[in-house]
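Note that one protein chain of the assembly has been removed; the remaining protein chains are unaltered in position.
Each chain carries a letter (A, B and C) given by its place in the written order, and its residues are counted from 1.
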Amino acid sequence: MDITTAFYLYSTMLKIRLVEEAIVNEYPLQEIQTPVHLYIGQEAIAAGIAINLQPHDFIVSNHRSHGHCLARGMDLEGFFKELYGKQGGVTSGWGGSMHIGDIERGIIGTSAIVAGGIPIGAGVALAQKMLSEGITVIYFGDGAVDEGIFWETLNFCKLNDLPVLFVMEDNHYASQTPTEQRHAYADIAHIVQGYEIPTLTLDGNNVFEVAKVSGNLINRIREGAGPCFMRCRTYRWKGHVGCSEDDDMGYRPAAELSIWKTRCPILWLEKYLTEQYPGKAEIEFFSRRDYWQREIDSAISKAKEAPYAVD
Amino acid sequence: MDITTAFYLYSTMLKIRLVEEAIVNEYPLQEIQTPVHLYIGQEAIAAGIAINLQPHDFIVSNHRSHGHCLARGMDLEGFFKELYGKQGGVTSGWGGSMHIGDIERGIIGTSAIVAGGIPIGAGVALAQKMLSEGITVIYFGDGAVDEGIFWETLNFCKLNDLPVLFVMEDNHYASQTPTEQRHAYADIAHIVQGYEIPTLTLDGNNVFEVAKVSGNLINRIREGAGPCFMRCRTYRWKGHVGCSEDDDMGYRPAAELSIWKTRCPILWLEKYLTEQYPGKAEIEFFSRRDYWQREIDSAISKAKEAPYAVD
Amino acid sequence: MPWTKLVADQRRNFEPVGGGGCDRVLTYGEAISEAMEQAMEIDPRVIILGEGVSQPGFIYNTTRSICKRYGTKRVIETPIAEAALTGVTLGASLAGLRPVLIHMRCDFLLVSMDQIINHIAHWKRVFGNDTPLVIRAVIARGWGSGAQHSQSFHSLFASFEGLEVLMPATPYDIKGLFLSAVASPKPVLFLEHRWLYGDRDYVPRGTYLVPLGKAVLREEGSDITLIGMSLTNRDIYMAREKLKSERIFADWIDLRSINPIDLDTIYSSVAKTGRLLIVENGPVCCGIGAEIASRVMENCWDFLKTPVQRIGWPSATVPAGPELERQFYPGVDQILTTIRKMVT
Partner (left out) sequence: MPWTKLVADQRRNFEPVGGGGCDRVLTYGEAISEAMEQAMEIDPRVIILGEGVSQPGFIYNTTRSICKRYGTKRVIETPIAEAALTGVTLGASLAGLRPVLIHMRCDFLLVSMDQIINHIAHWKRVFGNDTPLVIRAVIARGWGSGAQHSQSFHSLFASFEGLEVLMPATPYDIKGLFLSAVASPKPVLFLEHRWLYGDRDYVPRGTYLVPLGKAVLREEGSDITLIGMSLTNRDIYMAREKLKSERIFADWIDLRSINPIDLDTIYSSVAKTGRLLIVENGPVCCGIGAEIASRVMENCWDFLKTPVQRIGWPSATVPAGPELERQFYPGVDQILTTIRKMVT
């Protein structure tokens, strides 16, 4: 990975992390009145894929969409205004955290119905294919493949060779139910391969791997290979919804969260960059953090000051 | 196959064939006023499976259910009265051809929504598992696996190790659309195996094969193996709905129907039995045909005479 | 299919309502076929999707000409997967196409209800983007179609202001409304009736738009207002003709649009007649007739001479047997009896 890209990836992940942490800080004030599904721990996926996208590409996402949208370039101020239910929010205060979108910036939208966005992404890709421009990334969790509509869409996309990258973020749980309790099959990749869809399982916490694999697949898709599938193994740090870590609730094994915290995608990259570019790295870390923190603080205060969205 | 079973299988197939042919004869009179989806050509499947069922077992079927229900022992008179919309019909005139059932005889019912019966069958099996008695056979076409609800049910059945035999009647078309135009995957058996569900593809026109394979699978299911899956390759002779052969419509390749007619499951068995039991076979053929024809004629005339179902 | 013949025999046309110098007659089926062809000609973004659209049945012959002319690139044969297809339709509309999804039966809409309501109906209001799409679905009846193949779900969709719901009843309207539907930035549910496919009417050769959201006053009278929708217009037409000899004259409104309801047209008729009978093409209970009746009570109270009446199916479950069917569907006689009671 060249140095510019590496730092760019770092910057994107950091932005997402800092945004989510800002929400964690703000949430107790009860000014953000919308259910939040935080992305902390999964940042490498959104960041790694986003760098391979071009202006006419689209993404479609789900309830856990902050990272996807921010990596794709959603405006921070519009994002926070939406969370606060204010005028100027990306969906004019009508959507809240679960329904953000900005079609101008390649974000079709997000559905809070599990798997609900998946066929919509396929439709976008159908249009792209017919209009010969762009590809669509569909983000969804390990829970979404429980729904039949995922399988219908997979079949449809392959039948029509649509330019779709399916990105399954396998964070091991759907709400509080572990994947093994919901999937009768051991390996979804094996099943998807039965459709002759190029399919890869990867470490979703390694941003270089995500970037490389998705880059390759996206290139193949652009060349007309039809849909491709990535299963990214990862983990969410926070509870399913809201800002607490909820590892005391009992549905996750005791040490699981702390083990996954040692696999923090951002720490890993920091370590790598520090080793590769000693001195420079620390300076970059500081300046990126400083930059994003200011941007976020400014977006939040603008959001707080803005008038509420009204009808 | 022992001689009694062989002739029993023959008898069941013949009954189905003669019933369907009687419908073909009667239909132009427009007294049977209900859309019929005929089973001619596929008789070996229903007959072969039915001999392995016990009283507390259940079947759930779809729009093309005549064969399944007759093989399972539906009363001929109740069946025809239903087709004629008469009092005493198996579903009291409310169902017509697309909704026949008789829970007392192990027939839960039939859904005319493609794949609609599949999860219902799973629910029946769930009850059977909890009440420790019986297994459920779910019949469906190659069209039903297009629907996501099939995949949801497959997953659910395996997760809960339900006593279900999935019977896919792959007759190469859903209405007029060939399977290849609807399935992105080459072989569904391969995909179902990804669920670690015992899966077999077989010649659905060979009643011995159907009987043997289903018998083995049903035994395994009774022993607690969980769901099993059969893909039966077969062909329907008539149009999707109604009584004409519709091979002039252009959606089936010219010679296809005539080739499949040479693979008639009944002719094949007649040939086999004639070779094995010369003399005896011809007598049996004659007497079975005579018997069923009388039964059918009598059921039809009773149905014709019966008063219409009214509210 | 047998019921095609059946219907053809029983068919009684409305009077042609076209006119305007037009002298060409088409059936309802031919009119929608022509409308689709012209829509695809006018706008290269129009595509057609559905189960069987390119197979020899051609959705009751309505996609034959477009298949011939535009081929499989724009007329897309699909698997049997209504839920996903509906999402695909939404996505395609967001990314620059004008997709038309076709279902052979209205009943199959339920499989895709989540996409229609949770997604399509709310999308514009929430995300702000237009979703120009059309979903055609055909209501059937008779020949034992029964519980899962004869339903009419127009009323289920009537409360979602993010959807337009149309029920064209004539060849002239089906063409003009379809063209308007495809042209509209809003998602449209386009509910056809199988029994109307053989009806004939004057239909202009060229393209024309029938406005969305507008009912039409088909005939004038001063004693009572009759509201029909889809096939029930046929019964109203026949009942109305009979009543003339009894010197009872009715305003006959063809609702055409279920969502939104053209209340202005209804109110002004009721203000004149003081009596309203709605003939629902579906179960009476919670039908669109209930909403109309409530609105009319709220807004025309001082004009009403007698309570608004509704006629429709006695139950939501449709039976299959021929005699059960005959008992089930209300007809001209029930309309006549009700009207006579209302006007005296």
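Here is the rule we go by: a residue touches a chain if its C-beta (ideal position, glycine included) is under 8 Å from a C-beta of that chain, and two chains touch if they have at least 3 such contacts.
What you are looking at is a predicted structure, and each value in this text was computed from that prediction instead of being measured.
Looking at B:A6, B:I120, B:M168 or B:I300, the residue that reaches the missing chain in the full complex is B:I120. Of the listed residues A:V24, A:I51, A:I113 or A:L200, the one in contact with the hidden chain in the full complex is A:I113. When you scan A:G78, A:G93, A:P163 or A:G226 for touch with the missing chain, the hit is A:G93.
Taking the complete complex into account, residues 107, 110-111, 113-114, 117-118, 121-122, 125-126, 146-148, 155-156, 158-162, 283, 285-291, 293-294, 297-298, 301, 306-310, 315-317 of subunit C touch the chain not shown. Taking the complete complex into account, residues 58, 60, 91-92, 94-95, 99, 101, 103, 108-109, 111, 113, 116-128, 130-131, 148-149, 152-153, 155-156, 159-160 of subunit B touch the chain not shown. Residues of subunit A that touch the chain left out of view are 27, 30, 33-35, 84-86, 89, 91, 93-99, 111-116, 143-144, 146-148, 174-177, 181-183, 241-242, 249-251, 308-311.
By definition in this document, only the chains that are shown with their structure count from here on.
With chains as nodes and touching pairs as edges, the resulting graph is complete, every pair of chains being joined. For this pair, subunit B with subunit C, the centres built from the Cα atoms lie 37 Å apart. In subunit A, 148-149, 152, 155-156, 159 are the positions where the chain touches two or more neighbouring chains simultaneously.
In subunit C, the residues that reach two or more other chains under the touch definition are 78-79, 81, 83-84.
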